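Remarks on the structure that follows.
Only a single protein chain was left out; the remaining protein chains are all shown in position.
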Amino acid sequence: MDKHTLDESQLLELFRRMTLLRRFEEKIAGLYVRGKITGHVDLYGGEEAVGVGAICALDLKDYVVSTYRQYGHCLAKCAAPRAVMAELFGKQTGISHGRDGAMHTVDPNLHFIGAIGAGGLPIATGLALAVQYQEGPEVVFCIFGDTALSQGAFHEALNLASIWKLPIVFICENNFYGMGTFIDNSVCQEELYRFAEPYKMPGVRVDGMDVVEVYIAAKNALSLARAGEGPSLIEAVTYRFRGASMSNPAEDRAVREERIWRERDPIMNLRRRLLGEHGVAEATLDRIDHEVDASIDDAVKFAEESPEPPLDTLGKTVYASDH
Amino acid sequence: MDKHTLDESQLLELFRRMTLLRRFEEKIAGLYVRGKITGHVDLYGGEEAVGVGAICALDLKDYVVSTYRQYGHCLAKCAAPRAVMAELFGKQTGISHGRDGAMHTVDPNLHFIGAIGAGGLPIATGLALAVQYQEGPEVVFCIFGDTALSQGAFHEALNLASIWKLPIVFICENNFYGMGTFIDNSVCQEELYRFAEPYKMPGVRVDGMDVVEVYIAAKNALSLARAGEGPSLIEAVTYRFRGASMSNPAEDRAVREERIWRERDPIMNLRRRLLGEHGVAEATLDRIDHEVDASIDDAVKFAEESPEPPLDTLGKTVYASDH
Amino acid sequence: MAQITYREALNQALREELDRDERVFIMGKEVGYFGGAFKVTEGLLAIYGEKRVRDTPNSDLTIVGAGIGAAMGGLKPIVELTTIDSDLLAMDQIVNAAAKIHYVSGGKANVPLVIRAPQSQSLEAYFLHAPGLRVFVPAMPADAKGLLKTAIRLADPVIFFEHESLYGVKGEVSDDPDFAIPMGKAKVVREGKDVTIVAYSKSVYDAVSAAEMLAHSAIDAEVIDLRTLNPLDMTTVVESVKKTGRAIVAYQGWRTGGAGAEIAAQIHEAAFDSLDAPVARVASLDTPMPYGQHREIMALPSVAAIVKVAQRLI
Partner (left out) sequence: MAQITYREALNQALREELDRDERVFIMGKEVGYFGGAFKVTEGLLAIYGEKRVRDTPNSDLTIVGAGIGAAMGGLKPIVELTTIDSDLLAMDQIVNAAAKIHYVSGGKANVPLVIRAPQSQSLEAYFLHAPGLRVFVPAMPADAKGLLKTAIRLADPVIFFEHESLYGVKGEVSDDPDFAIPMGKAKVVREGKDVTIVAYSKSVYDAVSAAEMLAHSAIDAEVIDLRTLNPLDMTTVVESVKKTGRAIVAYQGWRTGGAGAEIAAQIHEAAFDSLDAPVARVASLDTPMPYGQHREIMALPSVAAIVKVAQRLI
């Protein structure tokens, strides 16, 4: 398989979803500043090619286990923008009935699990075990940040997935920065895909700013897992435009470096490619932009008009066996 | 450095210490069966070449952080047999005043820390940091079993040691068995020294039944660490004669396989080499045997005659700031 | 009904639930070939095969996390943790994931996971302080079986504590495969009118022995076995304390911050006017467990300590 197998309609779909993630994020950044959204909001801008490229490679029934900045991954997994936005507003109509906000969205119907930090890797491994045990066709994509590599859970999960040959793909978004620490303070090995070798699984490094490259790598790993060939590790080298979260903007990050990366903006790059190589009309892309904007405006309106969860339900749904 | 640099007196010292470990263990196995020693007693028989070969490479001021079967390592680190035996008896004269038994002996004077399982690796790393911080000449040897490799702490500790270039040598006793699980159920990678590569440190595999080979590898790693060149990983392939602990004898372990390994008994091998290659008189080795036996008998007598810790001190020494 | 050990009762429960539900499986260090660190899973590998009785690496955090994921993927995992270190190494997954997922998903996702935790050191208090997690602490073989079956069938995550000293204890246990013990129902194991001794796990035996000794000095003690700490059946406890006017909580954990503190606080809250004396606690010394048999006896709560406290209360 190579990138030429993506036809124009598929590329337009990748463009549409990346645009959705970007615009959605820009919208909530504004809402956060205006105090409409509280709590911890992680941003994803700049990394859309990874989430979208990987998740678009999946069928709907496949699973995504994501970490922090997961509403991006959640949208990429085809969650309704209304449900995601309402959750960020903490409303009853939200994807988790407003219980969660955006920290660890879990939606069994969507086959999506958000989990915090490296804690998601073991859970994803267990989900893959459930698939294998039930002889299902599904594959689990587990997406996490580079700092997970300095947590033991990463290693334990890769080891377990390898021993049991589980249908799982580990996808590391290597964005070179934690909250403020450069990776060389965090992992002694900056070529993160090299950790695949001792665990006896294929490991590749891809340009995480190129959605097509991510998509192809994801499809290849998916095929292996689907065929019972076990786990893989993909390292996607990328860059996040803002700091790790709205409350920690990385003001002092080198402006020059950021400009270079911005020139590699995955959405602008795909746009140029669609207009150039593929001869797509500018109006087509503009129409997608407008449709996306309209869906986000609709989601905000929906969220604003939705009811709060009744306060007396707060202590409820702690135990499944209670209802 | 190579094995020819060990002179006869050094080889005799290795022989003496291995014999001490073996005879000590045989003694306490008997005491356990007769109910003189209670609690959890881990055995080490067959692995003496690793502990002795590695620890004899050190100076007294260097540190050893050990795991489970640590009274072997503790004796190799020149602890008095009396103090170790009295500790196993739970007596006031024991190395930890009878508080500990043999689970996690800690003796700052001996520069020895026993810690449970993979939990010792982070502590050893911190000790190496203390050495580096204080610009001391010491090196830390951290000795652990193969099951530690499936625990995240192993990976976190190697990563940290590599980033900070700490003066530490990680020594894995790969004895192929946990309590009953073969290593292929436990770590997907059976060549454990390969984990050194992603952490950018030298990794070697040695015959853990050959005390000289272990000694040489340890000396080489020690020299690197002493020179500020950072950590190394040594995998010593070995075999424990009994199950993991006295309460879990691995009765059903294949007899045939055990016989093959017993033929590789590190003490018998060194004995043959001393008698043959080095022309040492049999009487010299017999004298060492007798001296060792006498010191162990003395230790048992000492332990038996030592007082119990006063029961009213039980709740004491929980806090250093209390006394 | 047959006289079997606590260990055999657990083994029976596992077999019956493995037979009953294809989704049930067991994983943990040494649970297969070796039959479990305490031989609870002995013989299961031979019957159910490697798919359903899975030896795992020594990766506690990740095995519990994998149990959570497997539970969310439609299975009913039973994870065996081998040591007290294991419980603590896995704490983040237990408290921050297993216990919370149902809630943060708005009730959409369930985590029907059972964590079997053999314990030499009693750490149940940590898990009592983790909303979303059920905590079972059976003392008797019958309850061990009946509650393990309930745990396996439950939609919630359960941590199931097995005190190591109880494995060899024998008792009457039903062999009806439909037998199960409901959670959240304490059991009055001995009736009495002078003082209520609330206990769970190993301390139930100490409480019963103490009650028998107290009978010689004409003190009639009621002994309650809580059986589960979450749910906590305070109704039975409070009813008893209203009758006796005095209560002792006996537990194996460290005194300070242990489960006994919570139970005592709740008794005071609910039955203050009926109490003739403050609720007393008989628990372990606040020290790391020292080595050696006689010192274990010294540091742990004992029959004699319960007797002494009961005599003081009356």
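Letters A, B and C mark the chains as written, and numbering starts fresh at 1 in each.
Here, a contact is a pair of C-beta atoms (placed from the backbone, for glycine too) under 8 Å apart; a residue touches a chain by one contact, two chains touch by 3 or more.
The structure presented is a predicted model; accordingly, all values stated were derived computationally and were not measured.
**Student:** May I ask you to name the displayed chains that the omitted chain touches in the full complex?
**Tutor:** A, B, C
**Student:** Can you tell me which of B:16, B:36 or B:97 touches the chain that was removed from the display?
**Tutor:** Reading the full complex, the residue touching the unseen chain is B:97.
**Student:** I'm checking contacts with the chain that's been left out. Which of B:64, B:157, B:274 or B:292 qualifies?
**Tutor:** With B:64, B:157, B:274 or B:292 as choices, the missing chain is touched by B:157.
**Student:** Check each of C:132, C:171 or C:192 against the chain that is not shown and name the one that touches it.
**Tutor:** The one listed residue touching the chain not shown is C:132.
**Student:** Considering the whole complex, not just the chains shown, which residues of chain B touch the missing one?
**Tutor:** These residues of chain B touch the chain that is not shown: 63, 65, 94-100, 103-109, 113, 115-116, 119, 121-131, 133-134, 152-153, 156-157, 159-160, 163, 316-321, 323.
**Student:** Over the whole complex, note the residues of chain C touching the chain we left out.
**Tutor:** 61, 84-85, 88-89, 91-92, 95-96, 99-100, 103-104, 125-126, 128-132, 230, 232, 253-254, 256-262, 264-265, 268-269, 272, 275, 277-281, 286-288, 290
**Student:** If the hidden chain were put back, which residues of chain A would touch it?
**Tutor:** Considering the whole complex, chain A reaches the absent chain at 38-39, 90, 98-103, 116-119, 147-148, 150-152, 178-182, 185-187, 248, 308-309, 311, 314-315, 318.
The rule is short, and it goes like this: only the chains that are shown with their structure count from here on.
**Student:** Which chain has its C-alpha centre closest to the mean of all protein C-alpha atoms shown?
**Tutor:** Here the chain at the core of the arrangement is C.
**Student:** Looking at every pair of chains, which has the largest contact count?
**Tutor:** A-C
**Student:** Distance-wise, how many Å sit between the C-alpha centres of chain B and chain C, to the nearest whole number?
**Tutor:** That pair's centroid distance is 37 Å.
**Student:** Distance between chain A and chain B based on Cα centroids, please, to the nearest Å.
**Tutor:** So the centre of chain A lies 46 Å away from the centre of chain B.
**Student:** Provide the list of chain C residues touching at least two other chains, using ranges where the numbers run on.
**Tutor:** Answer for chain C, listing residues that touch two or more other chains: 56-57, 59, 61-62.
**Student:** Can you list every residue of chain A that touches 2 or more other chains, as numbers and ranges?
**Tutor:** 152-153, 156, 159, 163 - these are the residues of chain A that touch more than one other chain.
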